[in-house]
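Pasting in a structure now, in structure tokens, and then I'll have a few things to ask.
Omission of a single protein chain aside, the complex is shown with its protein chains in their original locations.
So, subunit A:
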Amino acid sequence: MSAWFETLRRESLLVLRKKSDVLNPLVFYLLVISLFPLGVGPAPSILARIAPGVIWVAVLLSVMLSLERLFRDDYRDGSLEQMLLSVNGGAGLILAKVMAHWLMTCVPILILSPLAALLMGVPDSAVSAIMLTLLVATPALNMLGAVGAALTVGVGRSGVLLSLLILPLFIPVLIFATSAIDAAAMTLPYIGQLSLLAAFSAGAITLAPFAVIAALRISVQ
């Protein structure tokens, strides 16, 4: 257990020491969102209508952008190989790495999301729904994305490939998250969609680490 916390601490510190890894996805997130009022016109009625989709697509893209770093540096300097060989190199290690990544990249996005909602003119009733869907569903995005990152870590220049592998798997999350926000904007209950998103996350957290390990074993061999 202490090894687990140690990994979590190490990963978080590593991200914090290299601030661009935290800041770039955040800036990207706000940038993508601010492109839409410029692109489709600033009429509040249109913006409020497309806001859930825009915010969530921006989240998907910035999560994907941030995922590339998850195993890259450890793979390059060989410490990933040592981690996998160590006694603690099981699913727990992967869980700690991804959780640290989630804390450092998705939680800031979560905190920024009311600002994004304000920019897009989302009705007040939906702001909490945006935050709840982000809180519940981003762990699933990170775990699925970790599988993709692990599969492509040994491949040079993997950015486009990673998006081809991962975005199709993100689509169910996108559908249920936007439908939850739409329901909230019309002050309807959205607990059903939220429960499904939570189920996605629970499934991904329990199963994906094993896929990640199998994928990393291929990359480092």
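The criterion applied here is as follows: a contact is a pair of C-beta atoms (placed from the backbone, for glycine too) under 8 Å apart; a residue touches a chain by one contact, two chains touch by 3 or more; residues count from 1.
Rule of thumb we're sticking to: contacts and distances are computed from a predicted model.
Peer 1: Given the choices "biotin carboxylase", "Heme exporter protein C", "Nucleotidyltransferase" or "Peptide ABC transporter permease", state the protein name listed in UniProt for the chain not shown.
Peer 2: So the chain that does not appear here would be "Heme exporter protein C", according to UniProt.
Peer 1: Looking at the full complex, which residue from A:L26, A:L169 or A:A198 touches the chain that isn't shown here?
Peer 2: Of the candidates A:L26, A:L169 or A:A198, A:L169 is in touch with the missing chain.
Peer 1: Which candidate, A:L70, A:V147 or A:A184, sits in contact with the chain we can't see?
Peer 2: Per the contact definition at the top, the residue touching the missing chain is A:V147.
Peer 1: In the whole complex, what residues of subunit A lie against the chain that is missing from view?
Peer 2: 144, 147-148, 151-152, 154-155, 158, 161, 164-165, 167-169, 171-172, 203, 208, 211, 214-215, 218-219, 221
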